[in-house]
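Take a look at the structure below.
Missing here: one protein chain of the complex. Every other protein chain is in place.
Think of it as A and B in the order they're written, each chain with its own count starting at 1.
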Amino acid sequence: MIEVFLQVLIGGVMLGGLYALVAFGLSLTYGVVHILDFAHGTLLAVIGVIASLLYLAGLNPLWIALILVPCAFAYGGAFYFTLLRPLGARRPFESTVGTVLVTVGALLILSDVTSVLAGATPKNIPTRLGVYLIGDVVIPRMQLAILLATALLTLAIHLVLTRTWFGRAIRAVTQEQVAAQLCGVRSVWLRTMTFAFGAGTVAIAAVLYVLTYPVDPYMGFGLTVKAFTIIILGGIGNLPGALVAGILLGVAEGMTGLYWDTQWAPAISVVLLLVILVVRPQGFSRKTA
Amino acid sequence: MTNPANLSHDDKPDAPVHAGLQPFVYGSLAVLVIAALAAMPHFASPYMVTFVFTVLIAYTLAQSWDWVAGEMGYINLGHYCFYGVGAYAFSLALASHTTPVLALIWAVLFTAAVAVVLAFPLFRLRGDYFAFATLALLPLAEILAYNLSSITHGADGVMLPAHNVRDLTFVLAVVLSALAFLASVLLDRSRFVYTLRGIRNDELVLETMGGRIQSAKTRILVLSSGFAALAGALQAWQLSYIDPPTVFGLDVALIPIAMALLGGSGLLWGPLVGVLVLAIIQQWLLINVTMFNATVYGAIILFIGRYMPGGILRAGWARALGAAYRRRTGGTATRGVAPDGPDEVHGAAVAITSLPLVPQAADRQAVVLDCQKVTKAFGGNIAVDALDLRVHQGEIVGLIGGNGSGKTTLFNCISKVFEPTSGGIVLFGEDIRSLRRDQIARIGVGRTYQIPRPFGDLTVDENVAIPLMYQDTRLRPSAALAQARAFLDYAGLSARIGSLAEGLSLQEKKALELARALACRPRLLLVDEVASGLTPAEVARFTRHIRDMRDELGMTVIWIEHIFSALAQVVDRVVVLDHGRLIADGPLAEIVRDERVINAYLGSAHAEDGHAGA
Partner (left out) sequence: MKTRLCLTLATSAVIGLAVAQPAAAKLGSCDDPIVLGTTLSESGVFSTLADRWRNMTKIFAEEVNKRGGIPVKDCNKNLPIEFVIYDDQSVPATAVSLYERLVSVDKVDFLVGPDWSSIGGPVPAVAERHKVPIVMANVATPSIYERGFKYVWGTPAPVVPRWSERYFDMLKNVDPKPKTIYFVTEDNPVMKGITTVWSKKVEDQGLEVVGSEMFSSTQKDFTAVLAKIRSQKPDIIYISSFDGASVPLVQQMAQMQIKAMDIHHTMLTGSLERQVGADIEGWTGELVWYQGVKGDYSDLIDTVLERSNVDMFDYIWTLARLNSYLVMMQAVEKAGAVDREKVKAALYRGTFKSPAGDIVFDENGFPNTGAFTIQLQDGKAVVVWPKDVATAQLRWPATASK
């Protein structure tokens, strides 16, 4: 039975890595730029669909990523600059409302255009990387690769945010924009860059996701909700925290399936979120008030 | 009192020509529209009836959502949950042969109970956290609907009796929407809406003025959930079959919210306009356009969000239309338009005794405030350290000390913004340990804040009217607003009546803080640094106010201040704090010569860095 437990544990960790990956870009855009982006998951799903089509056209996943990441980067930057940035100048209430409407509108547009142009049926990139076998325990290579990629990405971004001038400037700008500008920080450019960067990571996440699971244009919002759950659990602005939270969530779901009932596994994330929010209303953010 | 030369046309208070006739005209129009709608099944095609039915349901959802979001400022992204819960409660009851009326009542009661249970944990959250938590409720509800299949029939869904209820549910939907609108109108005129709006702006301050915020939040959530539940029940009844994705689907959950926001959240007509615009556009696209109709729909929402984020009704062109219309009909005033007046506060010579405040009998022996070894620690940082302080009635006590010496923290402990880590505070002979913040206000504590915290999107008179309404529970809003004027005149803000509080200058905001604090009818007034940033003349005026409060009304005042000249004119004694500890307590003349005070705060001639005060 210990093997079953181990297998479920490993499976959960892998799944969690994927969850963290999905939450990743949102960690940046929400955690750093404080934009509530409802279209996050849909962007991931749409890029996934495009990736699968490029695969059918004959490109291999590496090339696909190399093409899609800059495109997403440009899209993210343009999206922020033209649509979201001007809202920042409005009163807080209007800024929030405007962001909600803009991102909901983007969600509808993205899923519909994709559905009409590429079809709505699920697509993926079939891969056969095989597995590692440790005794009786199976570790799929693809998912291990995803976990490692997510961990590396998290570490990289975390270092950028804490050790480089760029990273400090971004954090300064989101905490106190005017003061940062007075110190010579070009805040508009920085926020645009961050959002663009966030979109770029969504592209990486999308390619990795679609190598494992199928995507369709309408699954995005469900992913967005899960991503929000993870960044809350991990602490807003805390990227390594989001990785840990994602993994914990994956394991929790697996354990629920093993010891209780697989039907309830998807509910675990929500229940955990609600419990944690009630017990610790300010979340786990390391930021001080 | 007021200076007519400084008031523009738009600032004139409500005085339409046919004031008495208006409710009657509007009422009749409303009845006509509702009757016309209810009669639709007789003259319109069944298609129109079912389409308008979906519009009415969407309106009920959007409007009920907006009470919590627009008025109170809590964006409940899981509002659709109440719709689904109501739909299921009704359907399960109806499927087990309960009569429809009872099933509807059950749907409301059950959903309201769910709302009460959820209110407790949810309202501990603020802002974005609240939004996320409520968003997560939808997938949870869907999973519960799937998994609790012994109750909900899981994925099989609930089959209702297949009677023809299309017209009946339509008429009921008309009634429900009319009630939702009526509820909005009544809410808009009630005292309760001011509590909601206060919460929207600054719920902590509202609580310290006497607002019972937890009860208010729960009540409005219950009201909101009840309407949503009925909308769900009626929709389920009309469909005669529901399953989990139909009522808890994420894809449709945001639409009523987008509709309310699109029209203008927080406005009486906002949700209705938003629903009509989007529903009609969507239906037109559905019928006439075969491809990309969701794209067009999304583009419209995106466009409005980018260019008119306050909603259609708040957009520049809409306002201009409305203003033009009003000018032609000589209608009522708009709220919140600031006149181009000078920035200083006007020095109106109004006596404090003209305010509707009851003087207290002076009793120098009575102990108003008794702090017994009060300690407040934040982790390792001890902000207030075993403080003993006694203040008698009618005293004006100055409270001084360096930055971070614990002065504001002490105030926060007295008004229960913080709970002391140890020690006791007795106010007017009562231990405050078991009191809530709003109860502290009601026993007679008022305060101003170091950085003014007015209710920004309300007018100055509304700001003052709110505590007045808490102090006198029978006061109607119009009467409270009238009374507020007296306080504003006293504070020298008569020129700003009708202006939004957030548009005021710093000095004006401080004057507003004082007026609002007075409106709390305090026996003990806590004043936190009003003088900084003011001209000497204004400082003198404040000082006069404070003396009047004690002399004419018998109020006790504790005044945190750095500007000695101000304190010197009125205080009976001065209390000095240093790093949370009380280091001196006595008349001003003694304090300034006290060795410890000089070292800690005042600074001597040869002190290097010196703890020189502000």
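Just so it is clear, a contact is a pair of C-beta atoms (placed from the backbone, for glycine too) under 8 Å apart; a residue touches a chain by one contact, two chains touch by 3 or more.
Just so it is clear, the structure is predicted and the values come from calculations on it, not from any experiment.
Colleague: Taking the full complex into account, find the residue in B:Met40, B:Val116, B:Ala315 or B:Val350 that is in contact with the omitted chain.
Modeller: Only one listed residue reaches the unshown chain, and that is B:Met40.
Colleague: Check the options A:Val138, A:Leu155 or A:Val275 and report the residue that touches the missing chain.
Modeller: A:Val138
Colleague: Can you work out which residue in B:Asn76, B:Asn293 or B:Gln393 touches the chain that's missing from view?
Modeller: Counting the whole complex, the residue in contact with the absent chain is B:Asn293.
Colleague: For the full complex, which residue in B:Leu204, B:Val252, B:Ala299 or B:Ala568 touches the chain that was left out?
Modeller: If we include the chain that is not displayed, B:Val252 is the one touching it.
Colleague: Residues on chain B that touch the omitted chain in the whole complex?
Modeller: Counting over the whole complex, chain B touches the hidden chain at residues 26, 29-30, 33, 36-37, 40, 43-54, 57, 143, 146-147, 154-157, 159, 162, 164, 166, 235, 238-243, 245-246, 249, 251-252, 269, 272-273, 276, 280, 283, 286-287, 290, 293-294, 313, 321-322, 325-326, 329, 331-332.
Colleague: Quickly run down the residues of chain A that touch the omitted chain.
Modeller: On the side of chain A, residues 3-4, 7-8, 10-12, 14-15, 18, 111-112, 115, 119-124, 126, 128, 131, 138, 140, 212-214, 216-218, 222, 250, 253-254, 257-258, 262-263, 265-266 touch the unshown chain.
The rule is simple: only the chains that are shown with their structure count from here on.
Colleague: Indicate the whole-number Å distance between the mean C-alpha point of chain A and the mean C-alpha point of chain B.
Modeller: The computed centroid separation for chain A versus chain B comes out at 34 Å.
Colleague: Quick check: in the complex, which residue numbers of chain B touch chain A?
Modeller: 73, 75, 121, 124-126, 128-129, 131-133, 135-140, 143-144, 146-147, 250-251, 254, 257-258, 261-262, 265, 291-295, 297-306, 309-311, 457
Colleague: Going by the contact rule set out above, which residues of chain A touch chain B in the complex?
Modeller: So the residues of chain A in touch with chain B come to 36, 38, 83, 86-87, 90, 93-102, 104-109, 111-113, 116, 218, 221-222, 225, 228-229, 232, 261, 263-264, 266-267, 269-271, 273-274, 277-278, 281-283.
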